[in-house]
Structure formats: structure tokens, C-alpha cells
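Complex shown without one protein chain; remaining protein chains in place.
For clarity, chains are labelled A and B in written order, and residue numbers in each chain start from 1.
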Amino acid sequence: AAPASVRVLGQPVGSGAIQNDLEQPFFENFAERTGVNTQVRYSPVDTSGVSDAEGLRVLRNNLFGIVSLRLSQISGDEPTLLGFDLVGQNPTYEVARQNVDAYLPVADARLQERFNSKLLGVWPAGPQVIFCEPEINGLDDLRGKRVRVYDNILGNFMSGLGAAPVPLSFPETQQGIARGLVDCGVTGPSSANAAGWPEVTSYVYPLPVQMAMNGYAINLNVWNQYTEEEQAQLEAAFNELVDEIWAYSEELFEDASRCNTGGEPCVNGRAYSLTSMEVTEKDLQTVNEAVEATSLPNFIELCDRTNPSCSEDWKATVGANLGL
Amino acid sequence: MNGLIRIFSIIFGVIFFSLSFVVSLETLIRKLFNISLGGIDELSGYAVAVAAGLAFSVTLIQRAHIRIDIVTARLSKQKQAFLNWLASVSMAVLGVFCIWLAYGVLGDTVAYGSRAPTVWATPLVYPQAPWFLALLIFCLLSVYFAVQATRLLLRRDTEALNRDFGPRGAKEELREELEDIRHRDEEVVTP
Partner (left out) sequence: MTLAYVFLAFLVMLGMMLAGMPIAVAMVAIGVVGGLVTFGMPLVESMGSVIWASLNQSLLTAIPLFILLGELLLRGGIADRMFYALSIWMNRLPGGLLHTNIASSSLFAATSGSSVATAATIGTLALPTLEKRGYPMGPALGSLAAGGTLGILIPPSVNLLVFGSLANVSVGQLFLAGVIPGIALTMLFSLYLLISQWGKHYGGEEERISFADKLRASKSLVPPLVIFFIVMGSIYAGLATPTESAALGVVTAIFFVWYGGRLNLELLEAVCINSARTTGMVLLVIICALMLNVTVSLTGVAQTLTQWVVAFDLSVLALLLILIVFYILLGMFMDVMSMLVLTVPVAVPIVMAAGIDPIWFGIFIILMCEIGLITPPVGMNLYVVHGVRPSGGDFREVMWGAFPFVIILLLFTFLLIAFPDIALWLPRNMMG
């Protein structure tokens, strides 16, 4: 029968509107939303006492029955998950959705096998773009600049452009830019808006390099306690939530992009007046080519060592989508 | 034991003195030449994780882990001795518990081939192995002391138990501080 209660590890409280407007309400009204009679105890990861890099470990040992996985943070434990979001593979929401749908079964199989858990859905925080204090007119101008990055693949991409990648945690970055620790940072417009990046930068280059993927996964011991009918209900509910997030993410991205550059309407953020530089055709192409040129070889090296079929699976799904 | 204190402290010192130089260097050239070496944060995190285990051991040998002696100081010598034994055994339990936990972490890291989610993508087994080793030393020392304390308890040697396993206390701290000041006095203070 359905477990009476399940603990859920959520996105950090400070991560913004998706956590606040969609994720938390979903889990707080879990029984209504799913039609399954389970009590949920929802803890955002930053109030839980565990680090977000531990997402898979606390899911496997069932400390949490459901975890809102932050894929780039947990990729150290399972590099296969990097395959959702190589630099350049997701230039638009549309392409990103196709890639996620294609790759989901691959990642799910891997989580079932290694972490005793099932992947219920994957969604993007939103396009990750470049914010800089010094003026940049394109990727070429990043040469010699220090750029805050959040994972290995992005770091290598930046190295490839001649920039110096500096790994900083998100909360440290705003101060880091203010102090000249770094010149630029890569993040989503709405996160940047919420964390006050526009106060310390002057330029934004809206070239989407990655999508910052996240996902919901459930421990299989918990999952198997549900009847088949309940499992179907759960899957439907999570699909609905994930669809909502995809749509909301795009909405937030556009709204925040307007807010950051002083555009109207600006509903969800604070108004700032960053200068947005025109994205050049050449840079779009660079990012597109980055998949094959830098991020795929990088991914193969990280991933195939622990999961021999990793890059083959990626090529058969996402690669095929992209026509590689 | 003094030899161990010296060895651990010297490793500890080497780690943090070199870290100071590297971090200072990085800060200066970052300011002056706009060049970032990168990865220093990651490196210093690993340094603390390893050095901490050694520091725990130094503190343990010198009986300086914090204990409150306000109540126990008023008890009879026998009761004090018993509580000192109990404290020593409980420290050993903590040591074993920590090493059990660390073993779990290291085991997962090896099983998953985990890497740091950083630019270097450092295989975590490299920093975690010395971290585990340092904690293991702490664990073995705490168990060794607990065995010694138990021997004394069985021999009903109250005096030795209170001497070797009592809290370090303010008096002892002060005595050492004063010795050092006297020592400095000879060379420094005479202007």
C-alpha cells in the first residue's frame, strides 16, 4: 500500500520563483495533486543540514524518498547526468525539451541501476547567459577575463575561449564580481536578478550556453510500495508539474531578461538597466560547435570511465537529435 | 606521545604555512596582474579536511578537547576518576563512530568513482584517502587511550586516572602560557 509519509528534499529556498511558486506548493498539496494519500515532509536543501552535492546519496539510502536533484551539483557522483546539458546542446527551449525527452530513459536506467531510484522528470532552471562588468561584445572578448563557472564542462568551454574559469558558489559570486574577484559570471537571468548581479555588472550577453537542468527522482523502495495504479497517478502528476515548470521557466526567463535591461513589462523581478549586447551569428555557431569541439570530448572523458556505454548512449539519443 | 605531537603539528604547520604563501601569492598576482591561478579554494578545502584529523589527534593527546569541570571538580576523587574513564571511553566511541562514517563516505566515492564538481574534476578519492587516514589515526589514538584508562580503572588507580585523563583545565593552560612568556621574556622584552 501507499507509504503513509515521504520526506522530500527540495530546491534551495533562495533559488527563486520555480521553487517558491511551483515546487513547494506541489509538495505541500501532494495528496490533492497526485490523488495518492501520502503525507509529504518537504525540506528545501539549504535548510536540511545536508549539502546539495549529496542528493543522490541521501536518495539511495532513503533518508529522502524524493529528491529535487540539482544535476550539475550531483554530477560528481554520476557524470552520466551531465549529458542532459552539455555546453551548446540546448540552444532553445524547444531543442532542450527534445533532448531531455530523448535522454531521460538513459539517465533513468542508470539511476535505477546505481542509486536504486527512478527519475520522474527533468526541467531547466533556464538559459544560462553571461553577465560582465567590463564591456563584452562577444565571446572573443572573454579572452583573458575571469569567468565564474559552476561545473567542469562549462569551465573547459571557457578555457577553450581563452578565459580563466573560476569556480565560485552561486551565493559568493555577486560579491566576487563586486570585488573584482571575477569579471563575469554565467547564470540564468532570473537567478541573476534575484541575487542582485545587475547591481555589480553592466553588460549581459544573452547567449544561452547551458540550461541548468534539475530533476525529480524517487527511491525505488518507496516507489514499489505504490500499486501500479498509484504509480500511474504519480507519474501523471509529476509530468504535469514538470510541464508547468518548463512553461514557467521560459516565462520567467523572458520576464527577467526584460527586468535586467530596463524593459517592460517586468513582473517577477526588480528593474535594472544592464546593456544587452546583440548576440552574433558567429558566437551562436561557436556554442553550437562547442558540443563536438569541447564538451563532448570532455564528457566522454569524465563519463565513460565509470559508465562505459555513456557516450554511445548519448550519441544515440541527444546526438541523433542534434544530427551529429 | 610527544613525538607524535611534534610530527602531527609539523605536518599541520607545513600545510597551513604553505597554504598561507600560496593564497597570498594568488591574491597578490590576481590584484596586480589580473591572473587567476584557479582551484586554490578547492585545494585549501582539502588541506583543512586532512589537517583537521591531525589536529584532533594533537588536541586529544594534550587532553584539550573541551570538557566542563565545574561540577566534577567538586566530586570525590573516586567519582572523578570514574567520570574521567567514562569520558575517555566516550571519546573512543566518537572516534570509532567518525571512522565508520568516513568509511561509508570513502566507500561511496570509490564505488561511484566520484569527482569534485569543479573545473579540475578531481577524483575525490585522492583528497578523501588522506582525510580518512588522518581520522583513522585519531580513532586509533582515542581507542588506545580508552584501553589505558580502562586498565587504570581495573587497577583502581584513581590518582593516575585523574592525572592522565582529567580535563586539561585552566590551570594547566595557564602554566604553559606562563612558561612561554618567561621564555620569551629572556630574549624579547629587555629592550
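Operating definition for what follows: a residue touches a chain if its C-beta (ideal position, glycine included) is under 8 Å from a C-beta of that chain, and two chains touch if they have at least 3 such contacts.
Remember, predicted model here, so these are calculated numbers, not experimental data.
Visitor: Of B:L83, B:V119 or B:V143, which residue touches the hidden chain?
Guide: B:L83
Visitor: Please identify, in ascending order, the residues of chain A that touch the omitted chain?
Guide: 7, 43, 47-51, 53-54, 57-58, 61-63, 175, 178-180
Visitor: Contact with the hidden chain only, please: which chain B residues?
Guide: 5-6, 8-10, 12-13, 16-17, 19-24, 26-27, 31, 41, 44-49, 51-52, 54-60, 62, 64-72, 80, 83-84, 86-87, 90-91, 93-94, 97-98, 101-102, 104-105, 127-128, 131, 135, 167, 170-171, 173-174, 177-178, 180-181, 184-185, 187-189, 191
Note that in this section only the chains that are shown with their structure count from here on.
Visitor: Go ahead and note the Å separation of the Cα centroids belonging to chain A and chain B.
Guide: Distance between chain centres, rounded to whole Å: 39 Å.
Visitor: Which of the residues in chain A come into contact with chain B in the complex?
Guide: 53, 57, 72-79, 114, 144, 146, 149-152, 155-156, 159, 164-168, 180-182, 302, 305-306
Visitor: Chain A touches which residues of chain B in the complex?
Guide: 30-31, 34-36, 38-39, 41-42, 108, 112-121, 124
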